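Every protein chain of the complex appears in place save one, which is left out.
Let's turn to subunit A:
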Amino acid sequence: MILNLRSESPTPKRSTVWLDGRLDAETYSQFDEAVRDVTPMVDNGGTLVLDLSGLEYISSAGLRSLAQLRKAMHDRDGRTLLLNPQPQVRKVFDIVKAVPVAEVFADIAELDQYLDLMQRQVTGRTDLQPTSE
């Protein structure tokens, strides 16, 4: 198979989808279908994590699918975070400025830290200093 997908929704606040293979004009509809099933499992305001560690290749068709998904999540006040994009994927993201850099994380620890900070901001706890930009 050219694109393999796996998803996990441990809580209604967070789901993770793992992408493995290629996201291109041949496989994007398979991805669109899979995330159609996953996104309703994330509550409004929740987080969808796309783990890109195993995604070796993306083309403009895949970029469009990602953009649609991110927009759908955004419309539900949710967010989509991208984890560990590989060199080819990073390069394509860079060329078309596909995603805000703030939504891309090198590893799960960095991502968890970000979500933790978001949570603290929502709950009004200020014991963590905001990072300077």
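Here is the rule we go by: a contact is a pair of C-beta atoms (placed from the backbone, for glycine too) under 8 Å apart; a residue touches a chain by one contact, two chains touch by 3 or more; residues count from 1.
The working rule: contacts and distances are computed from a predicted model.
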{"item": "Name per UniProt, for the chain absent here [options: \"Serine/threonine-protein kinase RsbW\", \"Aspartyl/glutamyl-tRNA(Asn/Gln) amidotransferase subunit B\", \"Na(+)-translocating NADH-quinone reductase subunit A\" or \"Branched-chain amino acid ABC transporter permease\"]", "value": "\"Serine/threonine-protein kinase RsbW\""}
{"item": "Full-complex contact with the absent chain, from A:D20, A:D43 or A:E56", "value": "A:E56"}
{"item": "Candidates A:E26, A:D77 or A:E110 - the one touching the absent chain", "value": "A:E26"}
{"item": "Those residues of subunit A which, in the complete complex, touch the missing chain", "value": "24-26, 56-57, 59-61, 63-64, 66-68, 70-71, 74, 87-88, 90-92, 94-100"}
